[in-house]
Each structure stands twice: as structure tokens, then as C-alpha cells.
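Below: one structure, written as C-alpha cells.
Only one protein chain is missing from this complex, and each of the others stays in its spot.
== subunit A ==
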Amino acid sequence: METITKNTGKLTAKDFASEMDVKWCPGCGDYSILKQVQTVFPDLGIPKENFVFISGIGCSSRFTYYMDTFGMHSIHGRAAAIASGVKASNPDLSVWIISGDGDSLSIGGNHFIHLMRKNFDVNYLLFNNQIYSLTKGQYSPTSEKGKITKTSPFGSIEEPFNPSELALGAKASFVARTQDRDPKHMQEILRRAHQHKGTSFVEVYQNCPVFNDGAFFAFSDKETKKEEAIYLEHGKPLIFGQNNEKGIHLDGLTPVIVDMTQECNNDLWVHDEKDKTKANLISRFFDTRSNGDHFPRPFGVIFAEERPTYDDILEQQMETLYIRKGKVPLNKILSGNKTWTIG
């Protein structure tokens, strides 16, 4: 998202750290997210007082207390709804929603999809650890099928949500994924999210060392990351593998992994952030496995489109109406159209 830019002097990461002691578990991925946000914020050109964090409930949502900005730690699942009111009533604020997988996709699912659809100019950071942590280890709506947890001792029988697929289906105008163990990439994605005008949805893979340790390590461990993760760049072909030897080719609407040592690589799928159809395929290919191929997990900006924001349209509509009709005087409102006099 983008807001008024003015010279704010020399803010540093420290200026964004509140006096509260950070109380996440040692090794929690949330520390990295906090650090990257505090690193990126001084350079965004926004006066410090114009940042507002709105969070729900869960480990992720304590984030608000650790930022020395305005912020509200609200109630479970409702951060998006509260943020809608904040942004609609004051579009000058840079609004950041902090939420977890349970907060966003279970109890707050309705607000999540409607926020995407309405396209308020806000940023949405979903800390996905695929588990309920603050309640100490129950399966979440992103936990994989078969997951053994305290409430699924015989394995979860539920199909999980794919957050980016859900966001795209709900008409999100910006969908990206990053991970706690890749600070540089996260910083880049945070900047992109800030720049995007509209609801910027960022899914952050975040490790819970206590209840779901290592859920995403395959995407960051040296030995596996090149096989398991693919980094998207607009205008660049989809390439991955230990030696960048694998590419993804689109056969009609079916993604196919090609061995570039064998085949000519000029027929690879070139990432186009603005292509919604392809964005849908990218968001899904790792969990469809339609032709038996094992696809890597995409990171980066999956989709970005410019479309009018709710707050802009609201302001424009009000301004146009004001110019055309002017303010109705209160005395006129009080009297209405039909009056009569007695006495």
C-alpha cells in the first residue's frame, strides 16, 4: 500500500521498537518478522505516527505491542473488520493487519475474504505456522491432512486451506509469500506490499518451534531449498533445482516440470504477476500434483493488479457528491420536506 510520503527525518529500526519485552518463545519465527518490519519501516517515508497495527488474537497478534507505533490488539478473528473501519474513516493512515492462520482463516474467515474483495488500501501479514500455538497445539485450518495434534490424536481428517489460493479466489489484488528464515526476501516483499495500492496479502511461513517445529524447513534448509522452493520474479522463467536445471512449462493449463539439461529452455513459463489465471495455477501447483510431478513451493509476488481501492472510491464518491450537491444544512435535515405550523 501507498500513503502520503513526506520527509520524516532519520528514523531507524530502533525507533519502531516499543519498550515492551518481547515474549515469544525462543526460536519463534515471529522474531524474524518483527525484525524485518522494523528494518524496512524507517525507509518507507511514512511519518511514524501514521502507522497503525491492528491484530487479532494468537501468538502473531502480540506483534502490535512490540511496535512503537499506534496499534490495537483486538479480539479473535476481527482485525480485518476493525482495520476496515480504521482505513475507511482515515485513509491517510498506513494500516497493517497482523494475524495468524487460525485467526485469519477459521474464526476470521468471513472478514478475511471480504477484506480482499473490498480492496482497502491496507497490508495483511498472515503468520502461517500451520498450528494453533497460543492454545498449545491443536490443528489449524492450514494444518496438513493427517496431522497429529492434541485435538487430532489419530490424525486430522480435514483438507487444509491454501491461503494464497483462497485470497485469489476472494479477489485479492496482491498476493505474495515469504518465509521467516529468508530475511532479505521478506524485506523485499514487505516493501512491495507497502508500495501496492490495495489490499496486500502476504503469507509468511513462520516456524513454531514448540508445537510444529520444522514445518517449513524444507524451503530454507540448504540441502533441500533449491528443490523445494521456487522464487518468482516478474518477467523471469520459472526455474528451480539444485543447479537451476529444472524449469516449469505450461502445457495448456497443466504445469509440467521439464529437465532443462535435456530440453530447449525457451518454452518455459515466464512469470507474469498480472496474469490472474496463471497466478491461480502457481498458487495451486504444489498441492495438486496432477501429473505426478512434485512441484516446488512458490515464494515471491504471485499476483499484483492495480484496481481502485475501497477507500479511494469512497473518498471520490463523497467528494463528487459534495461538489454536485453540497452539504445538507442540519436545519434542513431536522425540518425534512413537509412541515406545518401551529399557533
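In this section, a contact is a pair of C-beta atoms (placed from the backbone, for glycine too) under 8 Å apart; a residue touches a chain by one contact, two chains touch by 3 or more; residues count from 1.
In this text, contacts and distances are computed from a predicted model.
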Considering the UniProt annotation of the chain absent from this complex, which name among "DsrE family protein", "Deoxyribose-phosphate aldolase", "Methionine ABC transporter ATP-binding protein" or "2-oxoglutarate ferredoxin oxidoreductase subunit alpha" applies? "2-oxoglutarate ferredoxin oxidoreductase subunit alpha"
For subunit A, enumerate the residues touching the unshown chain of the complex. 18, 20, 47-50, 52-54, 57, 64-65, 67-75, 78, 81-90, 92-93, 110-111, 114, 314, 317-318, 321-322, 325-331, 333-336, 338-343
